[in-house]
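The other protein chains are all here in position, but one chain of the complex has been omitted.
Letters A and B name the chains as they come in the text, with residue numbers starting at 1 for each one.
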Amino acid sequence: MLETVLGLYNYWIVIILMMAGFYTVIARGNLAKKVIGLNIFQTSMFLMYITMGAVESGTAPIVAEGATLYTNPLPSVLILTAIVVGVATTALGLALAVRIREAYGTLEEDDLRVLEDRQDTLRDTAATQDGEQPVSP
Amino acid sequence: MNHHSVLRTMTKLLMPPIMLFALYVQFHGDYGPGGGFQAGVIFAVAFILFALIFGPVRARRVAPAWVTTPLTAIGVLLYAGVGVVSLLLGGEFLNYDVLAHDPHHGQHLGILLVELGVGITVWAVMVSIFMAFVERGAAAHADGILDGTPDGTPDDREDGHA
Partner (left out) sequence: MEQIIDIVLLAFMVVTAIAMIRLRNLFAVVMLSGIFSLLSAAMFVVLDAVDVAFTEAAVGAGISTVLMLGTLALTFRDERPATRADWPAMLVVTVTGAALIYGTLDMPRFGDPDAPIHQHVAPRYIVDSPREVGPPNMVTSVLASYRGYDTLGETTVIFTAGIGVMVLLGSVTRRRRRARPTTPATPAAPAPPEGRP
């Protein structure tokens, strides 16, 4: 029992972190906070890969005298590139948030929805007015 | 930020070791932890530190847009170019064995060039992204877009004076 708990502890923490990120993305209305939630989710995924690659009493995958058991280098490679790609995509998300704030003056999802609805109705009424204008003269 | 002489002096002191360490990480990646990704980021950190302390105008004098923007593409092109060269020399795409007489030397050369390409792209992209955010902030302050915000974050960062 204890062995199972210790053997799976890392995965369970990974899932808790993943769900924490997931919760932030779906329950929080602030776009910046959502990006941070995605970051938590992402980090949990990194941890999961690295956990899978670890070997009991293994050493870092750099050839050394006297070392025979190495951890798996493949997850390291995948995650190493994923971290840098992750920050680049996070920057893209944050840039979108900045542009949204400049255009709408808010980052809250609820406000954005209200503003979008209002713009849509205004545009619709404007479009109908435009359609009538050529008729009147 | 004229009065923060401790920060300014420390930045000047720290920048050379950071850049030197980045180069070490770049070219020692075959033997220890490191490589193009880390080196590019660390090299970018030196410039970001400079931009934080001395403002975007002076930072752009050190790393102008006409340098950083093309370099984002040049790194990728260097990487792909190594692949094309190995293709022309009779190997497969990105098979470094054919780059030199000895496969080991070829691999070494190929990895060095490829990591250099990665490092250049990562450095240029990180600096460009950061500068894009900072310059946006400076422009927004100049336009008064952000006047409505309840609080300014460290404003002197965007002032751009030295």
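Here is the rule we use: a contact is a pair of C-beta atoms (placed from the backbone, for glycine too) under 8 Å apart; a residue touches a chain by one contact, two chains touch by 3 or more.
Treat the numbers as computed from the prediction; the structure is a model and nothing was measured.
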{"item": "Residues of chain A in contact with the chain not shown", "value": "3-4, 6-13, 15-24, 26-30, 32-33, 35-37, 39-40, 43, 46-47, 50-64, 69-92, 94-99, 101-108, 110, 115, 118-119, 122-123, 125-127, 129-130"}
{"item": "Chain B residues touching the omitted chain (full complex)", "value": "25, 29-35, 37-38, 41-42, 44-45, 48, 52, 65, 69, 72-73, 75-76, 79-80, 83, 93-94, 96, 104, 107-108, 110-111, 114-115, 117-118, 121-122, 124-126, 128-130, 132-137, 139-140, 143-154, 157-158"}
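To be clear about the criterion, only the chains that are shown with their structure count from here on.
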{"item": "For the chain B and chain A complex, residues of the former touching the latter", "value": "31-33, 35, 37, 40-41, 122, 125-126, 129, 132-133, 136, 140, 145, 148"}
{"item": "Contacting residues of chain A [partner chain B, same complex]", "value": "60, 62, 80-81, 83-84, 87-88, 91, 94-95, 98, 102, 105"}
